[in-house]
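First, the structure itself, so that you have it in front of you.
Here the complex is missing one protein chain, while the rest keep their positions.
Presenting chain A:
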């Protein structure tokens, strides 16, 4: 009997803890992020007012709370690649967009990133790409980082490809990449090597201009 009383007395404490967490959750979900004003964004990015309006409407439609967390981001991105698994690449993308590393992408982050990608100079775009590949943001792309990125990209292709994807394909691709980029053969690619090499490659230069009319 006494044991039962003790057990019952322990229960309320747990319940209050759960009540707190519920309140915390309510608070989190009540977080609404309101972006900076249109003028400020216009000044900071290279989009016109109308374009910002269109962008924001789409953004807010998908994320009514104003911020995207990583899960939602992965979901959205995966929908464009139905045959493969886009979640790893989406993770890297998310980190590239989330410049202040607070775990969520707000509209400002989103629009800054897009501004670089769509309206930036070649230098800025290459910088952004380097940032994407440099997973730990230490200024060097190592073979392991590149292998991770490469595997993520190949994952997006899925299983049903022609020719059939083999295990060593990403690794081979990384080798080719490093052969091209790593000029001093020290096993890492720095930002300067990267930008240099890309500027000398006409394929890459041409493809950088590919998406300029996206918006």
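In this section, contacts are C-beta pairs under 8 Å (C-beta built on N, C-alpha and C of every residue); 3 or more make two chains touch, one makes a residue touch a chain; residues count from 1.
Here is the rule we use: contacts and distances are computed from a predicted model.
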Undepicted complex member, UniProt protein name, chosen from "Eukaryotic translation initiation factor 3 subunit C", "proteasome endopeptidase complex", "Protein phosphatase 2, regulatory subunit A, beta a" or "'Potassium voltage-gated channel, Shal-related subfamily, member 3'"
"'Potassium voltage-gated channel, Shal-related subfamily, member 3'"
Positions on chain A contacted by the hidden chain, ascending:
54-55, 57-59, 61-62, 76-77, 79-83, 93, 96, 110, 113-114, 117-118, 125-126, 128-129, 132-133, 149-150, 153-154, 156-166, 169, 173, 176-177, 181, 194, 198, 203-204, 206-208, 210-211, 213-215
